[in-house]
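Every protein chain but one is kept in place in this view of the complex.
Letters A and B name the chains as they come in the text, with residue numbers starting at 1 for each one.
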Amino acid sequence: MSNRIFLPLVIALALAVPFFTANTYFHHLMVLWMLFSLLALSLNVIIGYIGELSFGHAAFFGIGAYTAAIVGMNFGLAGIPGLLLAAVMAGLFGFVIGYVSLRIVGPQFAILTLGFGSIIYTITNYWVDLTRGPMGISNIQPLGLWGEGGVALTGARGYYYLTLFLVIAFAYACHALLNSRTGRAFIATRENAPLAASLGIDVFRIKLLGFVVATAVAGVAGAVYAHYLTVITPDVMSLQYVAALIIMVIVGGRGTIAGPIIGALIYVVLLELLRALGPLRLVIFAALLTASVIFLPGGIVSLWRRLTGEETKPREAAE
Amino acid sequence: MNHGRARCSARPSPDWGEPVDYIVLAQQIANGLVNGMTYVLIATGLTLVFGVLHIINFAHGEFYMLGAFFTYFAAQLLGLDYISAAVVATLAVAALGILANRLFFWPLRREHEFTILLSSLGLALLLTNGGELLFGADPKYVDSPFADSIVQAGQLVVTQQRVLIFVVGAVILLALNLFIRHSRMGKMMRATAQNPEGAALTGVNIRQVYTVTFVLACGLAALAGALVGPTAMIFPTVGSWAVLKGFIVVILGGLGSIPGALIGGLSLGVIEALAGGYISLGFAQAIGYAIIIIVLLWRPQGLFGTARRT
Partner (left out) sequence: MNAETILSVAGLTKAFGGLTAVKDVDLELNRGEILGVIGPNGAGKTTFFNVIAGSMPPTAGTVHFKGTDCTGMRADRMARLGMTRTFQITSLFPALSVIENVRAATYRFTKTGWISSILRNGAWRDEEAAVDRAAIEALEFVDLAHRADANAEALSYGEQRRLEIAIAIAAKPDLLLLDEPAAGMNPEEGQRLVAMIRGIRDTGISILLVEHHMRVVMGVCDRVAVIDHGEKIADGKPADVVNNPDVIRVYLGREAVNA
């Protein structure tokens, strides 16, 4: 088990990284990487484990962000209660939307989630009294333990450790999932739904469970994002973000844990490196997605497996 | 998200105290039918590709965007008049459909359905962002001699351009219907829609069916763009607006059903116009989505079509 050595090493490295440099911009990029990792890992539950494509995931990120911002401003709940509320809110929306959409599977499901995402985006833009419309909400207070006053998280380093903790916790939960009865039901449903049903698995409920967990986690990521950047606009729910999240999961490697984290890293790094190129970088992302889908359906992670000559046990959706 | 309404006819404000003003109502409905015809043209291509090839083309809206921009550039750079520019643009985008099929769809036809959906998402992003790069992000107007002249019928007022949208749309749909029903290629397309393997065994050239279907679908989308261009601002991200409208119509009418696209598109146009006129603009934007949710709760396969269920 090389993982026994490898994994603690990676975690130790991740903990030490902020001390290599005092460059706060670098810390900022690390926070973004971790936030996107959390989001990509949550979307991976839908794409990689229950085997459905969701084109509406950014909306749940947005719901979490707006929930945290609004309850933070109106009730002074900027701490852990706000994060929990964001998770509950996003998960609740996930439940309702999943309950309606998961009756349909395949590409139609993808379109439905796109439609729901667009509804939420549109409402956020037009419900000015609640969301301040396209201008967004600014001056969101930093994350405290229990809200205003007391210890508040400021500076990128603090947020980095918080998001790192969330990523490690959720990655571990995903790892545990795959070795559990629930996880086996996820994978069975993804691979062959009629056979899964014949073994006693309630396919609809299992998919709904995965969808709700994924959306709730996206909500937490959104809440942290809102407190960290202190500004949010409806654009966090736009199609660009939907596409970005899908690119991270697919390019990194769906159905794996390392894949989405690597995908998020590639996204953040390329976004930085190609900043000078303007709109062209999005063309490059699109090309990356297309090339990955066509030539490397297992994502970057499968490439590594191929190189190390390890026998491939594809966890990705069967092609 | 406001594309398609920017230069619409005046929208009378609601007047709840008075009895319903039938002129205003009729005007709303007329506007709605014209917008609806655009939706129909967009959705028909989408539903055709799904019905015949079982592909959901996420990039479909980008061909609408290209249709509008090509019309603009054909007029600006080649000095063509509006009608010629629209025809050139439609044909050029239809030809691009051949290329898109050869690169993004045909090679993936045996892959998992998600592969093709994702590759079409990649194509959509490529075209949107490539469009922004080439055409610039600032909005443009397509000039048309019909945009500022009006047609009056009783007290109804509609611009010539909007009449043109409706008439051309109706004629094209009729022609498409005849083509699919009676031509040899149309029969091959219907055979492929029902059973691709069986069709291939009986000598249908599947490759040709793919090409023709994409040419038709992209041409229809481009035509919609060329027609709508003069009534609204165009910008490179308009494709995602178009594909979203297309998806709503197609879900409403049922994926793969052309009559469904016709009825779904016209109804969506009228409902949006009424909601926008009598309730609020924001509501008009969201109502399409609200309707599909209700329809899907009631009939998950859409009003006319079928969808797989869990």
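Here is the rule we go by: a residue touches a chain if its C-beta (ideal position, glycine included) is under 8 Å from a C-beta of that chain, and two chains touch if they have at least 3 such contacts.
All of these numbers come straight from a predicted model, not from anything done at the bench.
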Chains in view that the hidden chain touches are A
Out of A:Leu43, A:Ala59, A:Leu102 or A:Ala196, the sole contact with the unshown chain comes from A:Ala196
By the document's definition of touch, the residue of A:Leu7, A:Ala173, A:Leu229 or A:Ala258 touching the omitted chain is A:Ala173
Where chain A meets the left-out chain, the residues are 172-173, 176-177, 179-185, 187-188, 191-192, 194-203, 313-318
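Methods note: only the chains that are shown with their structure count from here on.
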Listed in rising order, the residues of chain A that touch chain B in the complex are 53, 100-108, 110-112, 114-116, 118-119, 122-123, 125-127, 193, 203-204, 207, 239, 243, 246, 250, 278-280, 282-283, 285-287, 289-290, 293-294, 297, 317-319
Residue positions on chain B within touch of chain A in the complex are 1, 56, 104, 107-108, 111-115, 117-119, 121-126, 128-130, 132-133, 137, 240, 244, 247-248, 251, 255, 280-283, 285-286, 289-290, 292-293, 296-297, 300, 307-310
